[in-house]
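Every protein chain except one is present and positioned as in the full complex.
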Amino acid sequence: MDKMIYMDHSATTPVKKEVLQEMLPYFSEFYGNPSSVYQLSSKSKLAIDKAREQVAKGIGAKKNEIYFTGGGSEADNWAIKGIAYRHREKGNHIITSKIEHHAVLHTCEYLQKQGFEVTYLDVDEYGMVRLEELEAAIKENTILISIMFANNEIGTIQPIKEIGQIARKHKVLFHTDAVQAVGSLRIDVNEMNIDLLSMSAHKLYGPKGVGALYIRQGTRIDPLIAGGAQERNKRAGTENIAGIVGTGKAVELAYDNLEENNRKLIALRERLIKGIQDKIPHVRLNGHPEKRLPGNVNFCFQFIEGEALLLSLDMVGVAGSSGSACTSGSLDPSHVLLSIGLPHEIAHGSLRLSLGLANTEEEVDYVVDQLTGIVDRLRMMSPLYDKIQGGI
Amino acid sequence: MDKMIYMDHSATTPVKKEVLQEMLPYFSEFYGNPSSVYQLSSKSKLAIDKAREQVAKGIGAKKNEIYFTGGGSEADNWAIKGIAYRHREKGNHIITSKIEHHAVLHTCEYLQKQGFEVTYLDVDEYGMVRLEELEAAIKENTILISIMFANNEIGTIQPIKEIGQIARKHKVLFHTDAVQAVGSLRIDVNEMNIDLLSMSAHKLYGPKGVGALYIRQGTRIDPLIAGGAQERNKRAGTENIAGIVGTGKAVELAYDNLEENNRKLIALRERLIKGIQDKIPHVRLNGHPEKRLPGNVNFCFQFIEGEALLLSLDMVGVAGSSGSACTSGSLDPSHVLLSIGLPHEIAHGSLRLSLGLANTEEEVDYVVDQLTGIVDRLRMMSPLYDKIQGGI
Amino acid sequence: MYSEKVMEHFTQPRNVGEIENADGVGEVGNAKCGDIMRMYLKIDGDVITDVKFKTFGCGSAIASSSMATELIKGKTLKEAMELTNKAVADALDGLPPVKMHCSVLAEQAIKSALVDYSKKSGVKIEGLEDVDFDDEHLHDLPENEEE
Partner (left out) sequence: MYSEKVMEHFTQPRNVGEIENADGVGEVGNAKCGDIMRMYLKIDGDVITDVKFKTFGCGSAIASSSMATELIKGKTLKEAMELTNKAVADALDGLPPVKMHCSVLAEQAIKSALVDYSKKSGVKIEGLEDVDFDDEHLHDLPENEEE
């Protein structure tokens, strides 16, 4: 195979042709600043308005509850810091989980330095938050629960509706990092009692550097980026019109074809999982077997290290990712893999293949095939495998 | 004239053809997440690296001192909050001016609520900060001076080098909001003793929703957006590669042709200023007559209101802006115009025409012509003009 | 932003000007806030036979003045008293929320001119006592749901 097989859609996705097409006029033609009075600007205003409507529709929100941001990380930071600072008088306790994205975890750690108290909930072996533990963690001074919708590494989908119910019952605000879920899963912020929800366009075939925060009407929150009156005084900065237009279109396309896309992705996912399990010994599927993102496959391959695996895959044209320390730029392997109870040496051997709309059965079979050889080769080099083989 | 005459380049600019051209491959072709291991990602990494170099070169900085952001407002918020929170132990006093952009002013006001102390310096009739006042305002607990490089409304350029010297002398960090200056004026962060500098791509023919903060090496600063390890652990979020590439290219182009462009812009500016002064009575040029942005023209037309002026200009195909309350979405006219000592009723009648590379002498003459008629018509309707004419 | 009707009345305002020896003249608003409206009425018995205005203000202030003068021209004093700001805005096919105060100003300018007429002529006009000419609080701030 000569062309690249891209199986890292959870890291980012290419911008869809239709999405880019909608964006293009807003760079050099309809470039007016929406805050201006003249006619050129009304084009920008209308475009943003339409995108806001598209995004709102995707998650069952009202148009005026969508605030565009510079990405998923900004949305997470804003939601958590914005609520924390604004509601400090009411309380200073935040509940989150140990498997959140760093945009949530590092924000919470930052707030701890500023005097906030944070509970990091454990998860079970599949990466599920336990509802009883969540409810038991709520205290008088709890102001926010932040639990991700679906995990970016192992794909596990949380019981968001139930978490929302618990939050509502205790009158605590509920934020969910839905960066991996928007465009992949049906979401209804009302049915699910979600008060704040983060999303990022580049995970759903939209452009990078733009995202949105859903904020339930009436929710009091401090701005993260103060300044001009954009986004109804809540998020300053000249609007990234092309990016916003792309976000709207991407969300619309994703939800227009969700069931069909997901049927296809789940079939590919199961084929890939089965292929690996059938062909390669000493593997472990990470994440929940059913409650997982349609395109997510995550395995640990014992006795070998993930970066070596990725490099080898890259040599044969396959793009994936790993929770190994060598790829995370830190000393430890992925906090998510450790939180589901994996020992370090196993976690180092993880591989995530996240499928997308362009992947095919043929590609899946090719990847299984290549992987079999690669894993074998790396194991033959590994002193750990050696010990197992030798019965030591 | 049938085509629009755009004279609102200080609000935003169209993306240049060459800039968009460089950006395009990074949407759907070289879309790899730079944090990944495979080859596709190295394209993204290299592209960001090149852009960082281009931006750094533009302002005389080192490559590793440039941090990309989601725009100018984010850069301003980050610089000020990041320094304030990080250096709180050293002191809680910030000095800024009364004519800063809202991204700076509202951030400072926000910090005041959090226990910081802020001095807002007055400016003279031209909008200049007085150096003695600045120096006198520095106290034991001063941690940051934030003075904009050039004003977005009246175009006045501050004595940045001298401010930098004062800051250095007193060992206080110096941030400058150079959103209007980058790509319009020569900048050297070392010669000018600048420690932090904000910029925004869409003001210099780059894309919207992307900007950068220059942070002098060794400066300790808290992140505004925490999360992944992007931007050397200082600004989280998957990189807006296309936007960053566009920023780099836009800065490069601007500085490659700066002197030539500015000669042209200044000639147009002086023609426009002279035309208005010659043809229309009861006008006042706002801002410094010489120390002003090459493309900035700002007048007050007595007895009439700015929004009516803008609408009338729009009817004849001219796009401008005003500091009138009616266009700022607040009760009061521009804080900048009030700070240079204009009474409210005069400030309401302001018009900013900011010239760009595509404007021509012919367009300038047309605008002067149209403006003469429009101002006359509105004055004939105005009860204030009436009083003047009638000698009351 | 504005309806076509607003733009039409802004670009071709009706009844601009002054009336010499007007029977009633009213002025509301102030330059500090960016809008002043002055209305001139010519009154014959019970009927407003002519009306003119001068306005310093934004597009919708000028359009509101124009529309308001049109709506009361040839009408009785009672009918003029019944003109609401909403009627002015509706006749303009609506105004943006932040601009509604312009229509309020137009209503007040008429009432202020009627007060002047009433004072000068001694004719009592029902309802005029209750009019509040304080403009300062009429401006709407941009939408900000939370506070």
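Descriptive notes on the structure:
For reference, chains read A, B and C in written order, and residue numbers begin at 1 within each chain.
Just so it is clear, a contact is a pair of C-beta atoms (placed from the backbone, for glycine too) under 8 Å apart; a residue touches a chain by one contact, two chains touch by 3 or more.
This is a predicted model, so every value here is computed, not measured.
One of A:Val15, A:Leu293, A:Ala308 or A:Val364 touches the chain omitted from the figure, and that residue is A:Ala308.
Summary of contacts with the chain left out: across A:Thr107, A:Ser324, A:Ser339 or A:Asn359, the touching residue is A:Ser324. When the full complex is taken into account, the listed residue touching the unshown chain is B:Val37, out of B:Met7, B:Val37 or B:Val182. Counting over the whole complex, chain A has residues 303-308, 311-312, 315, 324-326, 329-331, 333, 343-345, 348, 380-384, 386 touching the chain that is not drawn.
Following the convention adopted for this analysis, only the chains that are shown with their structure count from here on.
Centroids built from CA atoms put chain C at 39 Å from chain B. Rounded to whole angstrom units, the spacing between the C-alpha centres of chain A and chain C is 55. In chain A, the residues that reach two or more other chains under the touch definition are 37, 229.
Multi-chain contact residues of chain C, defined as those touching 2 or more other chains: 142.
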